[in-house]
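Here's the structure, in structure tokens; my notes come after.
One protein chain omitted, others in place.
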Amino acid sequence: MKFKHIVGLLCAASVSVAFAGGALAEDKVVKIGAVFPLSGNAASAGNHAKAALEVAIDIINNAHPELGNFPLAKNVGLAGLGGAKVEVVFADNQGSPATGQNQALRLITEEKVVALTGAYQSGITLTASAIAEKYGIPFLTGESVAANLTERGFKWFFRTTPIATDFVKVYFDFLTDMKAAGVKTDNVALVHDNTEYGTSVANTITTGFKEKGQPIALDVAYPSNATDVQSQVLQLKEKKPDVAIMISYTSDAILFAKTFQAQDYKPPILLADDAGYSDPSFIKSVGKISQGAFNRSAWSVGPPGSPTAIIAKMYKEKSGDEMDDTAGREMQGFFVLVDAIDRAGSTDPAKIQAALKATDLKPEQLMMGYKGVKFDDKGQNTLASAVIIQLQDGENYVAVWPKANAEKAPVLPYKGW
Amino acid sequence: MSFVLVQVIVGGLLLGAVYALFSSGLTLVWGMMNVVNFAHGDFVMLGMYVAYLVYTLLGAGPLVGAPIAMLVLATLGVVVYFGLIRDIMKGPMLAQILGTFGLALLLRYSVFWWFGANFLTLPENLVGGTLELFGIRVQASRLLAGIVALMVTLGLHLLLTRTSLGSKMLAVAEDSTAAQLMGIRPDSMQAVAWAIAAGATGLAGALIATFFYIVPTVGETLAIVAFVTVSLGGFGSVPGALVAGLLIGVIESLSGYLIGAIYQDIVVYSLFLGFLWFRPQGLMGKS
Partner (left out) sequence: MRRLAWLSVALALVIAYPLMFSTPFQQRLGALVLLYAIAASAWNIVGGYAGQVSVGHVVFFGCGAYAAMGAYAHFALSPMIGIPAGILFSVLIAAVVGVPTLRLSGHYFSMATIAVAELARLIVTNTDYLGAAVGLSGPTVPRNVLDLSFISALPYYYLFLAVLIITLGITWWMTNSRIGFYLRAIKDSERAARSLGAPASRTKLYAYMLSAGLTSVAGALYAMMFGFVDPESGLGILISVKMLIMAALGGAGLLFGPLVGAAILVPLEEISNSLLGGKGAGLTFVLYGAIIVLIARFQPGGILALIKRRLERRGKAGETIVAAGASHAP
């Protein structure tokens, strides 16, 4: 039957191409693997990550004198490897820990990447980095925040992003400062989904706040990808917390914003934990009715002409969206990884690992607002930090805290619409 | 009864009406043609995107978007029927699940390829914001969807029971050979049934787009709700889908408010399962 032949040919063709293995362009190319959700529910974040990394490759591989002393920007390619260019091989983790691990294996053994980055969802970062550990390939994540990732005793895993325990400190200090300025912050409500992201961050905040003497007053957990959040909003409306900390992915963040408006509910302080609230889709859809929302971020566009502003422009041209904190953190992680390869002067994994361990980047060398990059022996960046930003006009976030990093003063109470 | 509780119940009824709205098409094909359509959620998704396109290209709201979505989806329904459904209908349930699952992926990722992964929304005030009726806050967009749900249920029910087209469709569903002997062409009737169901689903999608987010994978979230609604109501019973939808919406809202949102689906599924175990034909299905 004709159809059978078509399918057979298709399968045979795919098989033969795939099994031909990765034909390498041998002259001086450093291959790095990137595993991200390029399909499925988190595809929006994954595709933004891809755009961010592509901008980074442009900066690294081409001379960009306008970026001044920003690491890796001046030269063409990697100076430490004789001008070798960097190539990223992207793989789709399809939102599945199994697929993520399979693709990581393929990148390592077929594409012969010298390092890996990714994978957005913490469960997938877990499995993908596990196979990298087995093969002795460095894996650096710029954005996965689950605590257990650095508790496995791994030698090849590194993480540049701040994690939940860092955020607890940021939130608590921010609220303490607001209280000192006369704002009521006694009752804090946590609104979070029950994914691994939502529950782990919520748990860390609950424990952290309790230790600091201000236990969480209300915990509103909801199932992710909800069809309706009216009940949760009504609970908030009833209990009237002073602060609502929102821990949600984009879909639910949008739904909450709309439901807040429908129920005419405005928390005095709305503090979002990045994720959905940083997604450009969120700002485009419901930014105008979420004016005054606080968020935590390590990204700030900065004054015109600054390296961060130039990078923001390049990113906008590549992806069509404004740079958000998550994409920024991924890009920063990638820069740190490539910087280590550059310093190692070699594509030998052990040398890259050593270079990573020796990383000591200063704030001026970073695009994100971290205090620096220095890994402890668990692979965690101990100088990761964040600031508080606010969506004051409903379109753009501006840094508002701490005072040293603030572009504008915080506006209270929450305006909404 | 406390005021908030009334608000919760009203919200649940509106939510349930929406469930019924996008499930009515599914119960039609499932009951009449015995087809398990795993691509149903993605038909809703397509309706949402049509509404989005109508808004961005023509600046028009659901008054224009919904009829256009109905037409587009009905046409797609006919194409899908002749291209795939007619053949897998002859096969066992497995072939239908296989085929419609593949169709779901095809539709979902074609839209993904075209529109990208970003979340899209229609402006909140497209259908007039939020109304306050007797102190209860009701989103106009959800209210519209709820009213249309009632109309669609009534319309489909009347179509099936009071029109000659409807009785022809039912005849084919009951015994296609006998129907053929009476001069009815089963193929045409089934294509019509499928087109009507798809059109109703497109309509649902267009209305939901006025208050929900639009993304290629939204079908995944909605499909399972539709499946539960349809089986609870009884496969093939359009009024059953309405009652089931309303019931599920209210139970979900109430348990979310009283027990905790993370348990609400556990309550719904437990009740659903218990119900099936004791009444295996659903609320209003044929036994």
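Think of it as A and B in the order they're written, each chain with its own count starting at 1.
Quick note on the criterion: a contact is a pair of C-beta atoms (placed from the backbone, for glycine too) under 8 Å apart; a residue touches a chain by one contact, two chains touch by 3 or more.
The shown structure was predicted, so the numbers you read here are calculated from the model rather than taken from an experiment.
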May I ask which residue of B:G59, B:P92, B:G135 or B:G183 touches the chain that does not appear here? B:P92
Pick out which of A:D177, A:E196, A:D219 or A:D393 touches the chain that's been left out of the picture. A:E196
For subunit B, the residues touching the chain missing from this view: 30, 34, 36, 38, 83-84, 87-88, 90-99, 101-110, 112-113, 216, 224, 227-228, 231, 235, 262-263, 265-266, 269-270, 272-273, 276-277, 280-282
Residues on subunit A that touch the omitted chain in the whole complex? 1, 3-4, 6-7, 10-11, 14-15, 17-19, 21, 38-39, 43, 46-47, 50, 89-92, 94-99, 101-103, 105-106, 108-110, 122-123, 126-127, 130, 133-135, 146, 148, 152-154, 194-196, 198-200, 223
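Basically, only the chains that are shown with their structure count from here on.
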How many angstrom lie between the centres of subunit A and subunit B, each centre taken as the mean Cα position? 36
Would you tell me which residues of subunit B are touching subunit A in their complex? 4, 7-8, 11, 15, 109, 112, 116-121, 124, 130, 137, 139, 211-213, 215-217, 220-222, 225, 252-253, 256-257, 260-262, 264-265
Tell me, which parts of subunit A touch subunit B in their complex? 39-41, 43-44, 46-47, 194, 220-223, 225-232, 234-235, 237-238, 250-251, 254-255, 258, 261-264, 279-282, 284-286, 289, 321
